[in-house]
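Missing here: one protein chain of the complex. Every other protein chain is in place.
== subunit A ==
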Amino acid sequence: MSPSVAELLLQRLERTPPGPEGGLCSLEAATALGLDHQTLVGAVKSLQALGEVIEAETRATTRWELSAEGEEVLRDGSPEVRLFHSVPSEGLPQSDAMKLPGAQVGFSKAMANKWLRLDKGAPGGPRIFRAVGAVQDVVQNSLRQVQDGNGDSLSERERTDLKRRKLLLEVGSWRKLPFKAYNFSALGLPPTCGHLHPLLKVRSQLRQIFLEMGFTEMPTDNFVESSFWNFDALFQPQQHPARDQHDTFFLQDPAEAPELPASYMARVKKVHSQGGYGSQGYKYEWKVEEARKNLLRTHTTSASARALYHLARQGKFTPVKYFSIDRVFRNESLDATHLAEFHQVEGVVADRGLTLGHLMGILQQFFTKLGISKLRFKPAYNPYTEPSMEIFSYHEGLKKWVEVGNSGVFRPELLLPMGLPESVSVIAWGLSLERPTMIKYGINNIRELVGHRVNLQMVYDNPLCRLDA
């Protein structure tokens, strides 16, 4: 492939010293490359458009060119000189002289130069006589100077004169002076711009994935929740380990939730303490004070419970797909990968006749959109789902199966007290937002990602969030 004009130019430029002292003149370069000046200018402009490759300065110079008439004068002499030479020693009648080409201009000029004398009273009409012996064709000389490129040597007055006689044309020419090329491999200056937080970029992608799958966003606008919705409604017994102070942030103020739905709560109380809905129950003494305790929610499943309760109360059942991605709080021990606050991602499907196979199916779809397509499932235990599954995917880098989420079918003891029809099954799954983000962006310490000790440079440099690429 023959090199482009731009490449040729760059090659030439390489050989010149860098900076404004060096560089090439575009006119010279065009000539040297055997190119039309405009083509070269085009190449210069496109190189300029690339950014910091070359610098080019436009230097305007004026040139003078001879007009067509000027060419004639150069060739034949100025009219006044020609006229002078046409006048013999005995003179020439003016009327004859005027018939000569260029006589109009020549006569007035010759008269002004005092090269000719006009005898108005001569016999046979006005007669022109030479007034001097010889003349210099200054005009022709001047024009020759211009032709030779020495237009500058003429005085301003001379040039103006010639211009007025339309013998001289001023031509603006634009020279371009390309400087030494910049180094491509050096880093460019980053443009000043804003940046989105890496974790929230992943959140946006996950929201997108859920919306693509037809999931509606659940309201999760409460960090503060009552134990009732966070635990009891989810059939988590009041003596369960997760409910003690070591794992949950209980509130000092406000300590208790004032309003809880009375008849629903009564049904929840019954299923915990006595059973019902086909269940033995836990058979312990259920206390309302325990349910009233306010806390910072430990999972967004409490929001799912509220949403399902709302669904049950709407009368006729309609199938739904819900999701939420929001903050949860755990009072556990902290380390490099665990903080007291993190984000939970949750998906819920409620419909008649859903099976464990359906749960696996929708998980396969969901995780494939996350770029994870090899899944296996392992039995697990959650107080509110049965069957429960832990979801594993094969990590090519680590060469082992790693846990990517938790899932299950909600227990009837959870759904039936809400008033949902018995034929309705609810499948759900959850994962944390921080873990996949840290894996994706190779961040080892969660504190660099979340919180005020975030590494802002990392945020600046963080690339696009492409989960399935």
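We take it that a contact is a pair of C-beta atoms (placed from the backbone, for glycine too) under 8 Å apart; a residue touches a chain by one contact, two chains touch by 3 or more; residues count from 1.
What we mean here is this: contacts and distances are computed from a predicted model.
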Note to self: Not counting the visible chains, the remaining one has a UniProt entry; which protein name from "Trafficking protein particle complex subunit 11", "Phenylalanine--tRNA ligase beta subunit", "Ribonuclease P/MRP 40 subunit" or "Exosome complex component" does it give?
What the structure shows: "Phenylalanine--tRNA ligase beta subunit"
Margin query: Looking at the full complex, which residue from A:P88, A:G121, A:G194 or A:G315 touches the chain that isn't shown here?
Written below: A:G194
Check: Which residue, A:L251, A:I439 or A:L467, contacts the hidden chain when the whole complex is considered?
Finding: A:L251
Margin query: Can you tell me which of A:S4, A:T160 or A:Q239 touches the chain that was removed from the display?
Written below: A:Q239
Margin query: Using the document's definition of touch, tell me which of A:G42, A:P261, A:G275 or A:G419 contacts the absent chain.
Written below: A:G275
Note to self: Using the document's contact rule, name the residues of subunit A that touch the chain not shown here.
What the structure shows: 192-197, 199-200, 204, 207, 210-219, 221-224, 226, 239-241, 244-245, 249-255, 257-259, 275, 277-284, 294, 296, 319-321, 327, 329, 331, 339-341, 349, 351, 353-358, 360-362, 364-365, 376-381, 386-389, 401, 409, 411-413, 425, 427, 449-457, 459-460
